[in-house]
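Below is one structure. I have some questions about it.
The other protein chains are all here in position, but one chain of the complex has been omitted.
Going by the order they are written in, the chains are A and B; count residues from 1 in each one.
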Amino acid sequence: MSNLNDTVINALGRLKEAALPEWQALKEKTVILVGAATCGRAAGALPVMQTIKDELARQSIDAPVVEVGCMGSCYAEPIVVVLKPGQPGLVYGYVTEGIASRLVLDYVAGDDPCVEFALAALETHEMIPTFADYPRGQIEQKVVLEHCGFIDPENINHYLAAGGYAGLAHALTLPPEELIQEIKASGLRGRGGAGFSTGMKWETCRKQAEQTRYVICNADEGDPGAFMDRNILESNPHLVLEGLCIAACAVGAQKGYFYVRAEYPLAVDRLKKAVAQARDAGLLGSGILDSSFSFDVEIFQGSGAFVCGEETALLASLEGEPGLPRHRPPFPAVAGLWGKPTVINNVKTLSYVPYIMKKGARWFRETGTPDNPGTAIFALAGKVVSTGLAEVPMSTTLRDVIFEVGSGVAEGKNFKAVQIGGPSGGCLPESVLDTAINFDSLNKAGAIMGSGGMVILDEDDCMVEIARFFLDFTQKESCGKCTFCRLGTKHMLDILERITKGKGRPEDLELLTELAEDIKAGSLCNLGKTAPNPILSTLRYFRDEYEAHIHEKRCPALMCKDLIAFYILPEKCERSCDVCVGSCPVEAIYPNEDRIKVIKQDKCVKCNSCLVACPPQYKAIVKLSPPEMVAEKEKVAK
Amino acid sequence: MSEMVRLTIDGKPIESPAGEKILWAALQNDIYIPHLCALSGEESPFAACRLCFVEIEGYPRPVTACTETVAEGMAVRTRSEKLDRLVRTGFEMIMSNHRIECKTCPANRRCALQKIAKERKWPLKPKRLPALERDLPVDESAPGIIYDPNKCVLCGLCVRVCRRKGLGDLGFAHRGFNRMITTFGDSPLGAGGCLNCGACADACPVGALAARGVWGQA
Partner (left out) sequence: MELTEEEKSKAIAVSRKILAGCERTKGNLIPILQRIQGELGYVPLPAMREVAGYMGLPPVDVYSVVTFYNQFRLNPPGKRQVKVCLGTACHMKGGQIIMESWERRLNIRAGETTADREYSLERVACVGCCTLAPVVLMDEEVHPRFTPTKVDGMLFAHGLTKNGEKEGEGA
């Protein structure tokens, strides 16, 4: 056994040694990192990177520019990190091409750290606070996101130099049962949303008599509003690959798959490169790290079906079929891909595994709570200031995540609800914000942990409309196999559409609740079983909004198109201004004989353009609900 | 061949071969459980219609009788307030999506939906739910078969028997609410390889697929 230990550790040692010089060389020069994951690119990171390269060339400065992933601060993208030897690294945000030039000229070439553009320093700096100095930094604890945004995801040497694959080396020296015990002892629970014990899943698979086994990484992150998995795959694909290899080691799988959704082309690309590099380095294929363990992976792209995030539908898809879920039991760990024992784990779950291998189960348990150990990664989106990813200890409160890490609601609006868990989750109001975020407490509050997507809603968001939106989504994504989901979600959606159009009836709420409960009990898979959750949670906490829609034909948030009307306040309209007229795509605004602008209600398509266009000093355009109020206002105006 | 297992269903003691699913055990002993999509002897039950729910003592939730295997000493219940409510909702949903024209339907009086309604004393027309019309064209192109997709309950029995005959002309296509039984390219039955053997019509528990002439249709 110690022979195997030595062989494997030596093999890794050799790889690391070969990788270090490149890493050390970087430390001796100024290095500039540019965050260019999909979100960074969309924010304009590539032109910024080109500007930096051009300016460096113009100044004849030899400073490597490395394209990295995303550290999670998406709200401030494009992000550039400048690492000068002997100086604390500096992180710059909202970098435009102009700022990028300045950074090169003033800080790289000179000594001015451009404090005005800095987000934070990576270590103590005399002028710039570190991330830890901000409220956000005091709560966040980066484990999985540790290297995201700081290493080149397309260079295995960076990962190796940073300590990568040490977890796999350790795993290879353990008997599989011990490996599984360690994962069980850590208490790691599936981060795909169900929160099932990862160790137990692996153990079930290992115990099967059938010798052909598979491990699959579920990267079909379908929840709208969730992008944690995308980020990890684009910023540190080797971390996930290492986790999958360790899983294979534990359950005795010879083949593994990455199931990545079609909508993530950059993630697929980075994974392909990572897999190729791992093969070249002997970290994948036959005799990994000179051991007797052989394992290889294939990357399979999804074809656009949210339901394929459900395990059995995912398996059907791999088997060349439409993504129809299958009855469980048997569970995939017993009979999965092609009927063989299969472990399916989420990207985030697998990302913790190398760390647990390296640092131990006890270390993992130091964060979070006994039943919910470790950290959790959330994608903050919607009406929050600091959109992006946040990795916090399990059982941090919702309030802390939204207001401390997320810096509160954007544009000074009032918080209304946080939608958590995607289309399978629920909306939680201000009154339950002190709920700790973990699998169990969220279930009690009427939501689910889900994959980690958190969308913050403010006073301008209609809760009935949000429920309708999610039902619309689930309805479109329903596979159609089972009665309750195929027909039940359609009935629920039809009712919600009537309500948002002002055609709700008093008995609708009771019918919605009854249908919701039966659909939860009767559906074949979790898509159907959780589809009613947005309705049940909004009915629980925001019933008054439903009632306003039904009884008063009024939308309190002024969002539902059929229940609102745009109106120009005559007393505020600056008659000589014509901005609104030009902004209207359907020419519904015209001046009356006093040159006050009027909106023709029957032509208006409620696109909001005029409201946005009206200059702030006039603010003459308002939304009214119910639409009848326009007639009332006009009467008063006369 | 196999040993017999003893269990009770609704208090009635019965015997069933080991490995049998509760649904068949019940039906073979004259205990009716609503069902549409189950095919006897299938390795993995389709479990799509969601009507055959039963309660088993010791189980936290109702389970489908077609997927659950009999066990020695099992106590199964096919009726209870909870079960009836659940199954009735499922039935209502199917009926809301089914074109009800019993009088002229080729499956009149041998229809599985009529049987469910009769056994459970439920009306055929849903009370709470509006009709979800599909408005799909009736396919009369095949000389031996008429296919009315507006009556289809998506049980898939026709697909399975067509495949057993080696043809595989029929299959499921599209997704969600638009899921339907169809042929390659949604072309009419008469245009493709259909042999007019009528196996699909025999298997269809409702009036969606019917053999021409047998029940006086055209």
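We adopt the following convention: contacts are C-beta pairs under 8 Å (C-beta built on N, C-alpha and C of every residue); 3 or more make two chains touch, one makes a residue touch a chain.
Since we're looking at a predicted model, the values are computed, not measured.
**Q** Which residue, A:Gly35, A:Pro373 or A:Gly388, contacts the hidden chain when the whole complex is considered?
**A** Among A:Gly35, A:Pro373 or A:Gly388, only A:Gly388 touches the chain that is not shown.
**Q** Among A:Glu263, A:Asp371 or A:Glu517, which one touches the chain that has been omitted from the display?
**A** Only one listed residue reaches the unshown chain, and that is A:Glu263.
**Q** Please pick, from A:Val34, A:Ala226, A:Leu244 or A:Ala521, the residue that touches the omitted chain in the full complex.
**A** The one listed residue touching the chain not shown is A:Ala226.
**Q** In the full complex, which of A:Ala42, A:Val115 or A:Ala637 touches the chain missing from this view?
**A** Touches the omitted chain: A:Ala42.
**Q** Can you work out which residue in A:Pro113, A:Pro325, A:Pro393 or A:Gly453 touches the chain that's missing from view?
**A** Only one listed residue reaches the unshown chain, and that is A:Gly453.
**Q** In the complete complex, which positions of chain B touch the hidden chain?
**A** Residues of chain B in touch with the missing chain: 163, 167-175, 182-185.
**Q** What chain A residues would touch the chain not displayed?
**A** Given the touch definition above, chain A has residues 38-39, 41-43, 74-75, 77, 221-227, 230-231, 262-265, 300-306, 317-323, 379, 381-383, 387-388, 419, 422, 453, 455, 457, 461, 466, 469-470, 473, 477, 479, 583, 585-586, 605-609, 612 touching the missing chain.
The criterion applied here is as follows: only the chains that are shown with their structure count from here on.
**Q** Between chain A and chain B, tell me the centre distance in angstrom, where each centre is the average of that chain's C-alpha atoms.
**A** Their C-alpha centroids are separated by 41 Å.
**Q** In the complex formed with chain B, which residues of chain A make contact?
**A** 305, 322, 326-327, 475-484, 486-488, 490-491, 494, 511, 514-515, 518, 521-524
**Q** Where on chain B does chain A make contact in their complex?
**A** 44-45, 47-51, 53, 61-62, 64, 67, 85-86, 89-90, 93-94, 96-97, 128-130, 132, 154, 172, 174-179
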